[in-house]
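Mind having a look at this structure? Questions to follow.
One protein chain omitted, others in place.
Up next, chain A:
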């Protein structure tokens, strides 16, 4: 076994090592998260890891990274068995990972996070030299992130870029990516993956990517390994497989996305109207201003844009999480200030991004979270008393109806996987029949194929029932698929508006880039 002290540091590896996983097994209590799995990441190849939510992909990569210690199985680097006890060890072997959850420290600036991410190094940081080096690094890197900005002020897309940048900065030779493009626009995703692909082709990097997007897998990966319920379900070269083959391996049977069926509704009335709306970011600088927006009943209005252009603040204002700096919001012809009473009266529902943070009380149970909108009204309350039985019953119903995978209604919602948290929130928000307005922001971020399909279907169904939907997303494909009307936001202004059927892809791209 190779000892750490005799290892070259990551910087000195001249090519990515060959990584083999043999019979990896990981048990959590009675749950078999990973069952005797083997795979092979050849030096200088782009390998995609496919599987449904909960198939064990994250567990596998966390075992490789030393986050978890496998119950059984071994890891071979260039044929030598190695023991990786923690992520620091992994880094010394030249393995780096971009996590699905962001791992930057929110209160620190981009520069501080980059410097901090370097393991070891001098105890005292010479900021002048570091900033210079970082500027030089940024100028040659595939994407730019402002160095002096605190992470808390970056939008999801920029954070994701930073996570990838961090690994490039650390000279990792094997890069593990956990759904790296879920917050990027298709053009950005292609750019990022294209640049990473070039590095792989040049023999500089090996990549192991968890992905749900077949398009990206087809375009960029060399090989795939598919997991199903913790077990090996197939592998092969991408050039010899079709999307249908891969989908079949993933689900055990072939599944096609539910086609979008829109019904047109007569007498569309304006439900949401924003007039000259403006709001500031946390730092007091205007996030967006002078926005006029109307969403009619039975219509999905999609807002596209690169993250950080004011979408987050717009959703926060509409959801009542942020005060507007200017302008007004009207719902159903009445002034709307997002109080609880108004939300109930107008039946406004919201599906914000990062639902665990923005729409749930993380340590409260699934049942309690599902009752957040209705717990203070009959039939769930009588006077000032809560009827816990009624709350539980409704939760049981919703869990079944929306297929939320949870051990019990009493489980804290934070213990659920991302997809199931999103389902639980969706269940709560769509549970009442008469909802009039739905505000959704990146509803499918980081979800797998089945969950995305489910959420899309629910949104379309709501629209067909006459709900006005405002859909803010960084996934342009999603917007083109779902929305009736498309608006592009850039630098806090609407730069493009069109019916989706007549929207021009090139014009949208230009508008998103702010030209």
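Here is the rule we use: a contact is a pair of C-beta atoms (placed from the backbone, for glycine too) under 8 Å apart; a residue touches a chain by one contact, two chains touch by 3 or more; residues count from 1.
By definition in this document, contacts and distances are computed from a predicted model.
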Exercise for the section: Have a look at "Heme exporter protein B", "ABC transporter permease", "HEAT repeat domain-containing protein" or "Putative luciferase-like monooxygenase, FMN-dependent, CE1758 family" and point out the UniProt protein name belonging to the hidden chain. Expected result: "ABC transporter permease"
Practice task
Using the touch definition up top, pick the residue from A:95, A:115 or A:343 that touches the left-out chain.
Solution key: A:115
Completion exercise
From A:104, A:158 or A:422, the answer for touching the chain not displayed is A:104
Practice task
Extract the touching residues of chain A with respect to the undisplayed chain.
Solution key: 86-89, 91, 99, 101-108, 112, 115-117, 119, 121-127, 280, 282, 284, 323
